[in-house]
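For reference, the structure discussed in these notes is given below.
Of the protein chains in this complex, all but one are displayed in their positions.
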Amino acid sequence: MANMKRIKRFLPLYLMMVPGLVYLVVNNYIPLAGLQLAFKKFKYTAGIWGSPWVGFKNFAFLFKTKDAWMLFRNTIGYNLVFLVLNIILAVAVAILMNEIRSAWLRQVSQTVILIPFLLSYVVISYIVYAMFGQSNGMVNNSILKPLGVEGISWYTKPEYWPVILTMVQAWKSFGYNSIIYYATIIGFDRTLYEAAAVDGAGVWKRIVSITLPLLKPTVITLTLMSIGRMFYSDFGLFFQVPMNSGMLQKATTTIDTYVYRGLMETNDIGRAAAAGFLQSVLGFVTVLAANMFVRRVESDNALF
Amino acid sequence: MYSKSEKRFSQAAAVVMLLLSLVCIFPVVLLVMSSVTSETALLKNGYSIFPEEFGFEAYQYLWFSRSKILRAYGMTLASTAVGTSLSITITTLLAYPLSRKKLPGRNFFAFFVFFTMLFQGGLIPSYMMWTQTFHIKDSFWALIFPSLLLSGFAVIMMRTYFSTNIPEHIVEAAMIDGASELKILTRIVVPMSKPILSTVGLMTALAYWNDWMNGLYYLTKRTELYTIQNLLNRLITSADFLSNNQANSMIAANIQVPSVGVRMAIAVIAIIPILVIYPFFQKGFVKGIVIGGVKG
Partner (left out) sequence: MKRKFKKMAGAAVVTGMLLPAAVCGSGAKAAEAEKIVVPYMLTMNAAEEKDMVQEAINQITEEKIGVEVELLCIDFASWSDQLNLLLTDGSVDLFNCCFMSPVSTYVDSGAIASLDELLDTYGTGIKECLGEYLESGRFDGNIYGVPKVDAYSNRPCVVMDAEICDELGIVPDDIHNFDDLTEVAHKVKEAHPELAIFPTGTNGDFLGPIGFDPLGTAGNNIFGGLILADNNLEVVNVFETQQFEKMLEYTNTWMKEGLFVNDPMNSQDGAVAYVSNRQAFCYLGGGFDPAVAAEVQQNNCGMRLYGSELADVNYATTDSVSGMMWCIPALSEHQEAAMKFLNELYVNADLANLVCSGIEGVHYVKNEDGTIDFAEGLDAFNTGWPSGMGTFWPNITITMPWAPNPPAYYQSWIDSNEKATLSPAMGFTFNPANVTDEIAACTNVVSQYYNTIVLGLDDTESLLEQFREELHDAGIDAIIEEKQAQLDAWAAEK
């Protein structure tokens, strides 16, 4: 009886979830049948289910190169840096935005910092080139030259690119990332802040003792979600922004650019699926571990 | 009301944001200036804020397609509006129950949602699914349904917001008063969640606005349904195609295409409308503050 009552009580909630869950089944779960292509040789006439199995053969090309280690190192390394930097920047910008008194400035800056997110990496690659081009670039011509420093051939020097790529990435996404923190902050209970003000807490104190702790669940959620993508990289950032320059590859090759270059000609569906499958599985394992950790420390904030 | 230190902090915040805004607006200036630079100067000097020689070839090239560009704007607006409202509805309906700590099976469903963010089946199975079972090919729905309608990310963000910003006791009080779950959602939770609804709405709208994959894969015959991104993508690749293949003497016609400037002009055309629409979403952010503060 108690069970019936429970079900009756929660039935409306389950019903609400139906449209979303059905969509996920149709759009995401059923096509997962495609994952088996990672272990198959795709034949158009046989379809996904009928194509012959080939075991782990499709995965071999990822490890054929002696740079395999570099691919993984670059992919994970960049993602770790981006992860930390993006949180710091986005939270800082959200807090600053919340403190601005001028409504006009707040609205304008909110809009303007979204612009980089709206530009495709192809366009961004031209902007970056306008900055770092050797003969016409602004950095060489307008900054280094007046300082009497000889221009640098940026596109042939891999050592600068970890910094450049990190800057470009941060620049493109900080506005977008900060919206979500900003929305969370302005949703906080104002009375907490008022009480703190009455107690004589300064701005700094309020941020440290109220805003940041309240933001923690959001930060944890977002972090866990990006950890799942740890083995993926934004193709546009690593391929288009360095303009596919060969000499930069030590600093710019990631799993995705390697796969793209390697399969561009043959359009091999099985091998592409294998690479994606590996990236997903590794991400999945990492995120499970991270989630387990969070659950142990702070069970309310675990993703599931 | 404000202390001196608060005022100073606020001013400092304003200065920092102003600087950040400048950093972000710079590329737009560069884009606009480059798009009105003559092709010759672009090839010689690269992109520059101060063009050596003005030229409007890029816009002339786009002018040929003006009626299509207008129609494509219409399609983009329609698909963004329809897609975003549908998306927000089902996202909220899914996220709210997940935020209720007592819901049996909550973790399972949360995992069910999160899993979709990690594993993707790939284009071909999705394509077969949508075209052979749902027959959305060459229809307006092709712009709405595949891949964009519901993102696990949005669901989880919204769930987190609900569970951190909506006090449990409010919901329980309403239930004791005899309110139905749907009523609680529409009368209490939604009004208190304007900031996150605007945020997720904005993110979804941006995703629809920027999308060109669906049009590319699912609109074969009815290209009049192309969105602005499809059209612009097509103009860019056509321009690139022509300028790269002229050397192979494949195209034997009188065609002069400004390909460098066109990319810039197209980027300008694609972002301006978003800057116009954005303030509407901002209203949502502001309203959230007022209502969120009513009950404690």
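Here are some notes:
A and B are the chain letters, set down in written order, and residue numbers restart from 1 in every chain.
Assume a contact is a pair of C-beta atoms (placed from the backbone, for glycine too) under 8 Å apart; a residue touches a chain by one contact, two chains touch by 3 or more.
Everything numeric here is computed off the predicted structure, so don't read it as measured data.
Among A:Arg6, A:Lys43, A:Arg101 or A:Lys216, the one in contact with the hidden chain is A:Lys43.
Across A:Tyr78, A:Tyr129 or A:Phe231, the residue that sits in touch with the chain not pictured is A:Tyr129. Contact with the chain that does not appear here is found for just one residue of A:Ile76, A:Ala92, A:Leu263 or A:Leu288, A:Leu263. Take subunit A: the residues that touch the chain left off the picture are 41-46, 60-61, 64-67, 126, 129, 133-136, 153, 155-156, 243-247, 249, 253, 258, 261-269, 271.
Residues 39-40, 42-44, 46, 64, 68, 123-124, 127-128, 131-132, 216-217, 220-221, 223, 233-257, 259-260 of subunit B touch the missing chain (whole complex, contact as defined above).
Methods note: only the chains that are shown with their structure count from here on.
Interface residues of subunit A facing subunit B in the complex, by the touch rule stated above, are 6, 10, 12-14, 16-17, 19-21, 23-24, 26-35, 37, 42, 48, 93, 96-97, 99-102, 105-120, 122-124, 126-127, 129-130, 133, 135-137, 171, 174-176, 179-180, 182-184, 186-191, 202-204, 214, 217-218, 221-222, 225, 228-229, 269, 272-273, 276, 280, 283-284, 287, 300, 303-304.
Contact residues on subunit B toward subunit A in their complex (touch as defined above): 3, 5-6, 9-10, 13-14, 16-18, 20-21, 23-25, 27-28, 30-31, 34, 45-48, 89-91, 93-94, 96-98, 100, 103-104, 107-114, 116-122, 124-126, 128-129, 134, 145-147, 149-150, 152-153, 155-157, 160-161, 163-165, 180-182, 185, 192-193, 195-196, 198-199, 202-203, 206, 210, 236, 263-264, 267, 270-271, 274-275, 278-279, 282, 285, 288-289, 292-293, 296.
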